[in-house]
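Here it is, the structure, as structure tokens.
For this view, one protein chain was removed and the others were kept in their places.
Up next is chain A:
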Amino acid sequence: MFEISPAEWTAILLSLRVAVIATLVATPFGIALAWLLARRDFWGKSVLDALVHLPLVLPPVVTGYLLLLTFGRRGLVGGFLADYLGIVFAFRWTGAALACGVMAFPLLVRPMRLSIEAIDRRLEQAAETLGAAPWKVFFTVTLPLALPGVLAGMVLGFAKAIGEFGATITFVSNIPGETQTISSAIYSLIQTPDGDAAAGRLVIVSIVLAIGALIAAEWFARRATQRLHGN
């Protein structure tokens, strides 16, 4: 009864690829931004903070449309990338990854920022007195101590990315095999007369992935507390 068809597999694998790439590319930016927001005071910080959270509160269709305007073939950035670097986002799976990355970014950054804020800065001072330059302090003390939060952010971001729908379908449409993720496949299936069973199977896959991600994030959070207490 629970037999996943090749077409469904295509959507599942595409979703996984899109979410994995989106998460991996977003992570270094997420860490840098989390550090900046946790540790630095600068002009325009609250504006930057609001900007990062914007995809969380904006209607996804608006985010998708803005992405289309910016990264579409005739968009300001998209045109440049296509002409000079040969990178095309519009109606490609890469565009889906971009949309998912942007939508997942606020969720990805938040646990990272919290875990960096929770680090005892006196430990970083101690590292400095032992001869560690600031970038060494970051990689030997700050980042390892923040690692559980970084992983938790990656898991949450991944879970958001794999379920993203509104911005993706607006930006890159719903092309089977290229931009049709699990969510857009479900959307198509429930509009077809006999699609209920297939949609049901993809719904179950989505639920399993989401719950798995939440459990993983919880586990990382618990590891974080243990780590900070030195056990």
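Note that in this section a contact is a pair of C-beta atoms (placed from the backbone, for glycine too) under 8 Å apart; a residue touches a chain by one contact, two chains touch by 3 or more; residues count from 1.
What we mean here is this: contacts and distances are computed from a predicted model.
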UniProt protein name of the chain not shown, from "Molybdate transport system ATP-binding protein", "PRC-barrel domain-containing protein", "Major Facilitator Superfamily protein" or "Sugar ABC transporter permease": "Molybdate transport system ATP-binding protein"
Touch criterion as defined above, residue of A:32, A:126 or A:215 at the omitted chain: A:126
Sites on chain A contacted by the missing partner chain, in the whole complex: 120, 122-123, 125-134, 136, 140-141, 144-145, 227-231
